[in-house]
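What follows is a short report on a single structure.
Of the protein chains in this complex, one is absent; all others appear in place.
What follows is chain A.
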């Protein structure tokens, strides 16, 4: 085992806490993106609580690693990670999407500390991340930009513009993670709009491709460490995940892409995540 049991356990516990925070921030009777948040929670846990260099007291520290949600609709997951890191109080998560509040439905760079760029119109985050990666290279800052991309989102042409550009610029400081949960808003990716196979596409676009189980913490950590070793090309991690992971009634259920929880759902979800 490359990583200590303590580390793996800790990051798994933190991922569970993120999922719980997601449920709490959605609350009862209001729609929220539980599915895609919970499928990415292990990856986000590994980044925020282990892999990335970042400082909640100094969110704009120049030599930080950066994390961007290209799938901006799972902002609640990133808010949970930021809160648990100490950027702002965990208590505030409950007030997400309240009028005038600093936690918006999609990431807002002006309102929320720790958000690197506004995203939400799908397909754009990888390009933004590439811009950051190029800027950091100009400044000789040897850190990484991590961008979480959805598999449904991969239908957007701009993802592939960015993929071409990143390999053309040899952006080896850019790491994309595809949250390959197999579902998009209206059904299975394979049924609605089949953007698969992903691996040969990314390989042919000149990327180093790593395929993992996106809920296996050791594989996640190992993939990020492998990406550090690759020079001259960007890395994409295809993470096979389960949409809604950790909440039994939401797992692999299309309706929980942006679903509403009943009182009963809410209580059950919290129980399962405790």
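Things to note:
Just so we're on the same page, contacts are C-beta pairs under 8 Å (C-beta built on N, C-alpha and C of every residue); 3 or more make two chains touch, one makes a residue touch a chain; residues count from 1.
Following the convention adopted for this analysis, contacts and distances are computed from a predicted model.
One chain of the assembly is not displayed; among "FAD dependent oxidoreductase", "Ring-1,2-phenylacetyl-CoA epoxidase subunit PaaC", "Transketolase family protein" or "Branched-chain amino acid transport system permease protein", its UniProt protein name is "Transketolase family protein". Interface note for the absent chain: among A:15, A:34 or A:162, the touching residue is A:162. Note that of A:69, A:133 or A:223, the residue touching the chain absent from this view is A:133. Within the entire complex, the positions of chain A that touch the omitted partner chain are 62, 108-110, 116-121, 124-125, 127-136, 138-139, 141, 145, 157-158, 161-162, 164-165, 168-169.
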